[in-house]
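Complex shown without one protein chain; remaining protein chains in place.
Per-chain numbering from 1; labels A and B assigned in written order.
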Amino acid sequence: MKNRTARRISAGISNIIIIVLGVGMLYPVVWLIAASFKESNTIFTDPALIPKTFTLQNYVQGWKGIGIVGFGTFFKNSFIICGLCVIANVIFCSLTAYAFARLRFAGRKFWFAVMMLTLMLPTHVTTIPRYIIFRSLGWIDTFLPLVVPKFFATDAFFIFLLVQFIRSLPKELDESALIDGCGKFGIYIRIVMPLTMPALITTVLFTFLWTWDDFFNQLLYLNSPAKYTVPMGLRLFLDSSGMSSWGPMFAMSVLSLVPCFILFFSLQKYFVQGITTTGIKG
Amino acid sequence: MRKFVCVVFALFMCATMVFAQSATIRWAYWGSESRIKRSQQAIDLFMAANPGIAVNPEVSGGTGDHFNKVDTQIAGGSGPDIIQMGGNINDYVKKGVLLPLDKYVGNVLNTSVIDPSAVESGTLDRHLYGVSTGVTMPALAYNKSLLQRVGAPLPKVSMTYAEFRAYLVSLKSKLPAGVYPMQDIGAFSSNSTPFGYWTRYNGTPLYSAATNSTAVTTAAAQKYLELFKDYRDNGLVPPPDVAAGFAETNADTSMLIAGKAAIGFIWTNQLAGYQATTKDELELIEFPGAAATKALWQAPSQFYTVNKYSKNPELAVKFINFLVNSPDAAKVLGNDRGASASATARAAGSSDVNDRKVLEYLNVSGPHSSRETDHVPNDTEFNSTLFLVYQKVAFGQISPAVGGQQIYDLLVRLIRK
Partner (left out) sequence: MNKKARKRAIRENLSSYAFLTPWLLGFFLLTLYPMLYSLYLSFTEFNILQPPKWIGLRNYFIMFIGNEQFPRDERFLNSLFVTFRFVFISVPLKLAFALAVAMLMNQRLKLIPFYRTLYYIPTLLGGSVAIAVLWRRLFAGDGVLNTILRSAFNLNPPAWISNPKYALYTLILLSVWQFGSPMIIFLAGLKQIPREYYEASSVDGAGKFRQFFAITLPSLSPIIFFNLVMQMISAFQSFTQAYIVSGGQGGPLDSTMFYSLYLYLKGFGFSEMGYASAMAWVLLIIIAVLTAVAFKVSGSLVSYGSGE
């Protein structure tokens, strides 16, 4: 009885701390949402958070996109690219990570160091040679330059992430599996994949979010407006040398956050359950 | 049999003609929603009139994105056919990536109806490289509604520097605390237009391509920095840390739009864009001293240029000719890329209130203008570094004398580079 009250009080305190900190986190989104309902000619002149006049015009106009292509098309393109990248990263980064973390082979340390090096060169200077490669393949103005590299596990961030997670798994697990007659691939599929679920979910989430936001590459490789993506569409509302449509830009910014919110919200439940190793061990 | 051969031959000819005619022109430009819509309407008109030619717009939102993309494309060997250019056209001509259009003049491209000054501005080393998309001018924009609210007199369109300073002083007494008579327009990260204007006013223009030299001296640059130091010390422009809070790269970061300054700097083609972000009414006046010195200039807001490696240069020029000269295209394009420089296009007219304000301004200031000064080589680096030196003076880290020396050194270095 006493125990339960104590637990309640501690939960109450946690709630309060979380909420107070959270208000600071929420402010920008509230501002963004409020701005998306303001008339364009008051966004930067009216300092009040809550707009005096509500208008849905920004959403209506923003959804029409850039006049020749609707915003729905940008969403569709972004979804296709992100979906393929997620699938590729989960499969190929985890395969590679498994090799680095668990397998013994000549040159392992060397290749691992090489992989880490690929993370350290700023991408702006490799832009042009990469463009030349994809152009010689005839891939310009297609989604291929954005998607195919992921099928070759070029995202070293996720490899390193998964390596760290796999290495922290108790090793006795694969030994017992080996005894049970699993091959390397069997261990990967039956032991490593399920046990690194939190890390794989993280990979899914970050791949999606980062690909969704990856403006620079999409700008370089996509030429036809019908193939443009969400971040490209957002940039097309703004032009420093002429007309900028701030209202629709903010409205579509809000809308572009929705898939990220939904994905995040639905995936975060996988971080709820701690793993138990007993079941497998026994 | 002979008949058969004839038929086959005819079919073959038809096929090759269709094949020759079916080409895609890639047109790279920057712009936002309204320009994209207008441009697409023009493309549709062109494609309807010229079956077999497709035009694919490759549009980016703003000059930064546009040139990153175009540079990468050219370096990668797949540059677009038509490239929209700004003040940096010289740099691209020097690097040899643009096609001289001279051989198309008179047959595919009709320049006889375009203002001679506009043709001249696209001519470098006696070759025509760029066709002006329209005319724009530097101007000062003031917040008319704000001045009326505080009961301040409205400025005259043309003033001398002495009148202008007196006017700023009179404004200062009327404006509430935290609102300044003018933005610190001395230098911006993205353009050096006010400095460029002042050097013309001072008779020491920034650069001459013919002699590959600058007329600016250390003393002249110092004088400029002192002019703004005087404004700053007297509260006519904001102190440096307030000024630096506004990036002034767009309406969203503009002190004028935020209502913190009564007067700001814009190009006339930006008026509509700025006006759309505020309920206050904006009006245009000239830089001081233009009437006596003709130091203002009309500049092409942009150019259409053709990639030297274009596979269809003639079709590209044909499309450009359509864009600048066809009355149909003019009707849909409006003044979006500047007030048209083509007589046939201008005849189409406009009813928009901002267009009208700009036209009025052009009428007054046109006579107060002279030929545009050549752009300093390495434009972007000049703007960026000038801005840094200017800020150092504003924050009091270096004196105007040292700043003047650094500006002069910068110019000499960039011209030599």
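Assume contacts are C-beta pairs under 8 Å (C-beta built on N, C-alpha and C of every residue); 3 or more make two chains touch, one makes a residue touch a chain.
Computed from a predicted model, the values in this text were never measured in an experiment.
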**Prompt:** Given the contact definition stated above, which residue among B:27, B:46 or B:92 touches the chain not shown here?
**Reply:** B:92
**Prompt:** Out of B:50, B:123 or B:189, which is the one that touches the chain we can't see?
**Reply:** B:189
**Residues in subunit B touching the chain absent from view** = 64, 67-68, 71-72, 74-75, 91-92, 95-97, 178, 189-190, 240-249, 252-253, 378, 380-381, 384, 387-388, 391-392, 395, 397
**Item:** Residues belonging to subunit A that touch the chain removed from view
**Value:** 11, 14-15, 17-18, 21-22, 25-29, 31-32, 35, 44, 92, 95-96, 98-100, 103-106, 111, 114-122, 124-126, 128-130, 133, 149, 151-154, 157, 159-161, 164-165, 167-172, 184, 188, 195-196, 198-199, 201-202, 205-206, 209, 213, 234, 238, 249-250, 253, 257, 260-261, 264-265, 268-269, 271-278
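Following the convention adopted for this analysis, only the chains that are shown with their structure count from here on.
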**Item:** Separation of mean Cα positions, subunit B and subunit A [Å, integer]
**Value:** 38
**Asked** Which bits of subunit B are touching subunit A when the two form their complex?
**Response** 26, 30-37, 40, 56-63, 65, 68-69, 72-73, 75-78, 80, 86, 190, 249-252, 254, 257-259, 267, 269-270, 272-273, 276-280, 301, 336
**Request:** In the complex, go through subunit A and note every residue touching subunit B.
**Result:** 40-45, 66-68, 127-128, 131-132, 135, 140, 216, 219-220, 223-225, 232, 235-246, 248
